[in-house]
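All protein chains but one are shown in place.
Going in written order, the chains are labelled A and B, and every chain counts its residues from 1.
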Amino acid sequence: MKSKILIQLDSDNQPSVFDGVVAVDAGVDQLFRHGGVRPADVRNLVYGAIFTRGVKDLRHTAIFVGGADVSAGDKLMKEVLSTFFGPLRVSVMVDSNGANTTAAAAVLSAAQHVPLEGSKSVVLGGTGPVGQRAARLLARAGSHVRVGSRSKDRAAAICQSISNQVPGATLDSWSTAGTDDTAAAVEATDIVICAGTTGVELLPNSLRLAASQLKVAIDLNAVPPLGIGGIEVMDKGCERDGVIGYGAIGVGGTKMEIHKSVVVKLFEAADQIFDAEQIYEVGQLLVQK
Amino acid sequence: MKSKILIQLDSDNQPSVFDGVVAVDAGVDQLFRHGGVRPADVRNLVYGAIFTRGVKDLRHTAIFVGGADVSAGDKLMKEVLSTFFGPLRVSVMVDSNGANTTAAAAVLSAAQHVPLEGSKSVVLGGTGPVGQRAARLLARAGSHVRVGSRSKDRAAAICQSISNQVPGATLDSWSTAGTDDTAAAVEATDIVICAGTTGVELLPNSLRLAASQLKVAIDLNAVPPLGIGGIEVMDKGCERDGVIGYGAIGVGGTKMEIHKSVVVKLFEAADQIFDAEQIYEVGQLLVQK
Partner (left out) sequence: MKSKILIQLDSDNQPSVFDGVVAVDAGVDQLFRHGGVRPADVRNLVYGAIFTRGVKDLRHTAIFVGGADVSAGDKLMKEVLSTFFGPLRVSVMVDSNGANTTAAAAVLSAAQHVPLEGSKSVVLGGTGPVGQRAARLLARAGSHVRVGSRSKDRAAAICQSISNQVPGATLDSWSTAGTDDTAAAVEATDIVICAGTTGVELLPNSLRLAASQLKVAIDLNAVPPLGIGGIEVMDKGCERDGVIGYGAIGVGGTKMEIHKSVVVKLFEAADQIFDAEQIYEVGQLLVQK
């Protein structure tokens, strides 16, 4: 039986310890940790993955793309995929800055309480890496998604980009520059996911209480002041003034389970690609158990 | 059972192979080797250590701080400790340039032959990284310590610094700029530890023979000319003209045993800090066996 080798391609100078520990706990035998990886480095590293073991054994090698910079990670991912050819490929997961697993865990948490199909949702901080992915996952599940941002233009660009990827999606861009704007963006929604910058309150408690239809409020900010007033960082599906609340650490446990499960799955076949959607699907299976 | 993960944070561009091999031989399952680590990198790496496994399992992850530059290592160590909070911490050992384990092994070797409490000792090259630590360990054990240096001012600064850390310590600064100075510094001492620069004889044989009260002479210099005349590099507790002698390799075996034992202990609990003193304590337990 071949050792399970995970090749960690990280855009940061020091490769993530977080991703390394999760990989080890997911049963990886040998971790090849590469920091400071640039797109030009990728081809050769991937050749080393696909030319060393027979096609039959390629499922025992896999690639993880990470690093704090989500767009740098996406560039590395693109290079990885373009290097594969025919059966010469290994499974690969991309989770730069934990954005994919976090977005999947957040949407999955919402789905425990509200059927997403036909729901109304709003993502505050919807143009950041986690926000974009959460909006995309919600749209794909059939939710009518409002993308909130201080800049309505940037929100509109994200809506357009997601619409291109998800045919039939219903998305609207909302400004959340001021209090009135934010109140309007949240009004008449079932779900709010707050994926804004660390330490900024995007939805004060008063606005949250005013949003009369709101059923689930999910805040992904772990550093006070938190992103949604009245939701605590440890909340995990508890009731807060008639709303089901999730805080960053509450979602974090699910995120970690999803991350670990995807790493386990990487070694089940050699032809898998785990980006936001596939990671979300793994999360769905986990939750059903 | 979780794998034992040791995170090696090294200030050198190429992380130490020495520290890596010792870690493997101490039973570490997965070694995360980071070279070129700067203080600004530390927080994120430590987060990866403390946020990935449950509090109950944090004892299976640990951190080792090393590199040739002892003061750079101390800065990394400070950052590591300042990142921990509450129960979110892992055990950590600092041994940049082997200074802590070497100083511990040297003082421990002396203690095999002379009760340290109330003894008189002199550390030549006492302002260097190993010398400082040896002086501190001797002072803490109740020895009256002379810190010798070509510069009396630097020696005095070290004495002051150690006094601040070890209440009640008795320390004196001695110039060892010339032969007469050195002879005076060694006179009426029981123990001399020579921790000077590689390839410089700090205590010629004639001065050593003249120090009538001397019982133990420990030289930590492995490259000829050695630091103490008449002591050989392989000496390990043998008699040399009425004095018990230790050379660098003689001390090195004990140093290695201490290093390995501390790495083993890192994984016994999550809240341990191994700096010079705690490393010395581990050495004491080893010797008692």
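Just so we're on the same page, a residue touches a chain if its C-beta (ideal position, glycine included) is under 8 Å from a C-beta of that chain, and two chains touch if they have at least 3 such contacts.
The structure presented is a predicted model; accordingly, all values stated were derived computationally and were not measured.
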Option from A:Gly27, A:Gly48 or A:Pro224 whose C-beta touches the chain left out: A:Gly48
Absent-chain contact - pick from A:Gln30, A:Ser161 or A:Gln284: A:Gln30
Given B:Val22, B:Val46, B:Leu108 or B:Leu226, the one touching the chain that is not displayed: B:Val22
Residue ranges of chain B at the interface with the undisplayed chain: 12-22, 24-25, 31, 33, 68, 252, 256
For chain A, the residues touching the chain missing from this view: 2-3, 5, 7, 29-30, 32, 34, 36-37, 41, 44-49, 51-53, 61
